[in-house]
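One protein chain is absent from this view; the other protein chains keep their places.
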Amino acid sequence: MDELRKKAGELLEASAVKVIIGYENGSDGKTRALFAEKPEETARLVFDSRCVMNLATYVTKKEVRNKGRIGLVATLPVMRAVIQLASEHQVDDAGLLVIGITPESKMVEFKDLAEVEAFVHRYQIEIDSKQKEMLDKLEKMTPSERWDFWIRELTPCFKCYACRAACPMCYCHRCTVDFNQPQWVPVPSHELGNIEWHIMRAIHLAGRCVDCDACYNACPLAIPLNLLTKRMLLDAKEHLGGYQPSIKADHLMSTYKPDDKDNFII
Amino acid sequence: MNIEKRLVRKGSLEKLFNLLKNNGNTIMGPLERNGKTRFASVNSFRDIASGYVQTTQSSKEVAFPRAEKILDYSKNAAGMSVKGIDPAEIPQVVLWGVRPCDAMGIGELSAIFNWDYKDKIYNNRLSRVTVIGFSCEKADEYCFCTSVGGNPGSTEGSDILLTRMGGDGDFLAEIITGKGARIAALSPELFEEAGNPEKDKFLASVPVRFEREMISRKLDKIFESDEWVSQSLKCLGCGACAYVCPTCACFDIQDEAHGRSGSRVRCWDSCGFSMFTLHTSGHNPREVQSQRWRQRIMHKFSYMPDRLSVYGCTGCGRCSRACPADMNILEHLISIQEAEV
Amino acid sequence: MADFEPRIVAFVCNWCTYAGADLTGTSRIKYASNVRIVRFPCTGRIDYMLLLKAFDEGADGIIVSGCHPNDCHYTSGNFHARRRWIMFRSLCDFLGIDIRRIKFSWVSAAEGAKWADIVNSTVSSIRELGPYEEYRKIVKRPAKEVTNG
Partner (left out) sequence: MTDNIYMPYLMKVEKITWEAPGVRTFMLKFINEEDQARFDFKAGQFGEYSVYGSGECTFCIASSPTRKGYIECTFRQTGKVTNALAGCEEGSIIGFRGPYGNIFPIDEWKGKNLLFIAGGIALPPMRCVIWNTLDLRDNFKDITIIYGARSVKDLVYKHELDDWKMRKDVRLITTVDPGGESPDWNGEVGFVPTIVEKVSPSSENTVAIVCGPPVMIKYTFPVLAKLGFTDENIYTTLENRMKCGFGKCGRCNVGKYYVCKDGPVFTLAQLKDLPDEY
């Protein structure tokens, strides 16, 4: 942690970055985002297992970008998100410097995003065993049971869009649900509006989701909506060969293979 | 009317619940799912959540649902037929397990719906609601009702307020309104002589953290302050705070069409969304999140007191608990109080 | 269920399946009349939201059809579409949407008979499944009450 604070302080001191985005202690034993603009503010940086928010969501925010080059404290999922954003031309080396935290909680320095990418590629995206268990359990249900499960889970959703706001990949200035010509998804948060919103969200994240669970952690009602993106992730793996966020590679869903396999087209 | 004090045995609570239920009331109470609590129709007394400091969602939905039909239309050969909602379809509701801050919130919500034009749809719903409040035995660091005119045992807004006397004790029932009295009259034997117990000693302690009048005065001077940007940098721009808030009343009106018929629906909206004020031309009066965060605070602590003579905050702390970015309203209010001008 | 006539919406590409369906007609092959065909320039244009909208508006079954692989008028539209179908279909299945009601097929301009077969078999299988009540329930449920009931 001292190493992290020191590094962050030096970067600000040297004006290598204008703002460091990291974690600080928040309410009720939680951590929250810290935007340190002065070297002395880096003393508030903390890092431990409570730091699960995906800070990459801030690097596309206008008011944060206005500050100048960003130094981002990034765990593995955050780094993945950064690389995905880079591949979608949302961030670049001029605007962002990554201060990495390895899965072993060690600080690691990167010269540029290419190095971050190389680091990210050392790890596969793995769905944790508890979530996998839940997915399997759902898999074993009949379609009707699954439908009832989802209607029950999604009914409380009041469409605050915290899932969208917390997701680093949801950076569109105007989301499809905010368009009304045509109005694809009903605005009110009734069952139909909710299920269509969550289908749309999951599909738009297919091949892009970095499985950081930011959406689930953000949900004030703890709806397990990350199961949807996890299912997409497994499908991508199973049917389309899987994916890793990569700065230059084609995106899973904007490319194809002539021999993609399906078992349902007649 | 004078508040009448009675004793309700802990074992009688379920009887009271069943009595109300059998009397044709829909009972809305806190139900838990995935560790979060919200008010929904309760079938059995056993399903009611307990042990919560405050429910995740407020009870405002009982009078201001997140999506409610305001009219139906259908196009036919003869032209157009439009039908409003029939008040008779609105159920009689007993709101069970409401905290005093939520009960107080009903008054603030009503102030919005009743200044100038009196919103009939809202009032129709509210008039069919009886509020059974439960005092707070415990509080957490997010609670600040005492800073905004409430307290953990406040009777404001409740028809009956129940205060648990000691850990597993019986309840002191305060019968506050005519509606409350009608409930008590349903089964007088459940409401025993109470004597005069010292209610305060059973209540949670919530320290006063700021003075709301001072916040209000300060807000007049810091509209242009950088404070808004620094407070809201971490704000993600979602609507969680507004949707869990007991007093947030912003709404949208949407048409839902299916073929030649459909309905017009009033549904929740939030000033925190970038789309909220966006003009068709592309011009947006509140373009960035700091302006929208400022609007939220100004509306609750400056505009509402100015215009409606009530504040728009009950100190329930829900917005802070629900915020995915840990925007803590109490912290921000204190820093506004302390801001230099 | 005897008097149940399934409503089927078919989303087809202009160049192959639409032409194929045309051939079915000009060849005077008889097939079920339950299908409403919506013509698109290419399967690549058939947004998954359109399929959901068909269910919203009361469809009991859906057919999505276009050119065989390597036959796309725009070279690769159907390859892109196939990837999306794979993901979308699986997501629907995961949500419990009845994917037996969504049929995907390749029908070329020369396969008039195949088109008739697909429509007929879809109609008969949907007839067996009955109206899609599960989905209709969430569409029709009025928003008048407190919706968190």
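A, B and C are the chain letters, set down in written order, and residue numbers restart from 1 in every chain.
As a convention for this text, a contact is a pair of C-beta atoms (placed from the backbone, for glycine too) under 8 Å apart; a residue touches a chain by one contact, two chains touch by 3 or more.
Note that the coordinates shown come from a computational prediction; the quantities given were computed from them, not determined experimentally.
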item: Which displayed chains the unshown chain touches; value: A, B
item: Hidden partner chain, touching residue among B:I48, B:V62 or B:I85; value: B:I85
item: Selected residue (touches chain absent from view) among B:K10, B:K221 or B:R307; value: B:R307
item: Option from B:K10, B:K120 or B:R182 whose C-beta touches the chain left out; value: B:K120
item: Touching residues on chain B - with respect to the absent chain; value: 70-71, 73, 75, 79-80, 82, 84-85, 112-113, 115-117, 119-121, 223, 249-255, 257, 262, 264, 266, 269, 271, 276-281, 283, 285-286, 291, 295, 298-299, 302-303, 306-307
item: On chain A, residues whose C-beta touches the chain left out of the figure; value: 180-181, 183
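In this text, only the chains that are shown with their structure count from here on.
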item: Those chains which touch chain B and also touch chain A; value: C
item: Which of A-C and B-C has more C-beta pairs touching across its chains; value: A-C
item: Averaged-CA centre spacing for the pair chain C and chain A, given as whole angstrom; value: 33
item: Gap in Å, rounded to a whole number, between the CA centres of chain C and chain B; value: 45
item: Shared interface positions of chain C, touching two or more other chains; value: 56, 139, 143, 147-148
item: Multi-chain contact sites of chain A, meaning residues that touch two or more partners; value: 156, 188-190
item: Residue ranges of chain B in contact with chain A within the complex; value: 33-36, 38, 56-57, 66-67, 140-142, 229-230, 232-234, 236-240, 242-244, 252, 254, 256, 265, 267-268, 270, 273, 275, 288-290, 320-322, 324-326, 328, 331
item: Contacting residues of chain A [partner chain B, same complex]; value: 26-28, 30-33, 35, 53, 57-58, 61-64, 156, 158-162, 164-166, 174, 178, 186-190, 193, 217-224
item: Interface residues, chain C side, partner chain B - complex; value: 56-58, 139, 142-149
